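My structure is below; once you've seen it, I'll send some questions.
Then we have subunit A:
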Amino acid sequence: MVIVKVFGNLKTILKTPELEIKIGSKDNTVNSVLNILTKQFGEPLRRELLDSTGKIKAAYSIFVNGKNIVLSSGLSTKLGENDVISILPVVEGG
Partner candidate 1 sequence: MSRKVIVCSNEKCTGCGTCELICSATKEKSFSPLTSRIRPVRIEPFIDVAVACRFCEDPHCVASCPRKALRQNEKTGIIVVDEAKCDACGWCIEACEFGAITLHPSKKTVISCDLCDGKPLCVEFCTRKALDVFTLDALPTKARKSVVEKLFT
Partner candidate 2 sequence: MPTAYANRILRINLSNGNVTKKPLPEGLTKQWLGGKGIGTWLLYNELKLGINPLSPENELIFATGPATGTIVPHKGFILCYKSPLTSIYGSSSCGGFFGDELKRAGYDVLIVEGRAEKPACIWINDEETQIKNAEHLWGKDAFETNDIVKEELGDEEIKVARIGVAGEKLVKFASVTTDYSRVAGRCGPGAVMGSKNLKAIAVRGTKTIEVAKLDELIEFMRQFLEMVKKTPSTGTSYPTWGTPGGVNGANLMGVFPTRYWHKGTLQDFEKINAETMRRRIVIKDKACYSCPVNCSKISKVGEGPYVGAILEGPDYETLYSLGGLPEINDIDAIVAAHELCDKLGMDAMTAGNVVAFAMDCYDKHIITNKDTDGIELTYGNQEALVQMIEKIGERIGFGDILAEGVKEAAKRIGKGADYLAVHIKGLEPAGYDGRGLKGAALAFALADRGADHLTGSVYTYEMRGDIDRLAYEGKAAFLKDCEERFAVFDSMVFCRFLRDVYPWNTLTKVVQLLTGLEMSENELQIIGEGIVNLARAFSAREGISRKDDYWPERFFKEPLPDAASKGMMLDREKYDAMLNEYYALRGWNENGIPSAERLERLRLGHVANHLKDLNQKVES
């Protein structure tokens, strides 16, 4: 079981800021979780999160336990029990 936290417009689409996703021992990457989510929430989520080629839009960042996945293995980053995946609009402070 992993926890997915969403921010921005994703919260409106998922109608919740947080949900639990069950992952299998074989399907335990960030990509697996995203597949489950897009299957569950369909076109509205796909349109918001993915670009025309099916990749995550550059405007979104994904963190696992607070670490940006671009610094680990990207979408292939493996997940463990109770990991927290955060999907949020690219962080630009100032």
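Just so it is clear, a contact is a pair of C-beta atoms (placed from the backbone, for glycine too) under 8 Å apart; a residue touches a chain by one contact, two chains touch by 3 or more; residues count from 1.
Selection criteria: all candidates are chains of the complex that A comes from, given by their letters.
What you see is a predicted model, and the numbers here were worked out from it, not measured in a lab.
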| item | value |
| --- | --- |
| Selected neighbour of subunit A [touch, this complex] from 1 or 2 | 2 |
| Complex contacts: residues of subunit A adjacent to candidate 2 | 7-8, 11, 17, 57-59, 61, 63, 65-71, 86, 88-94 |
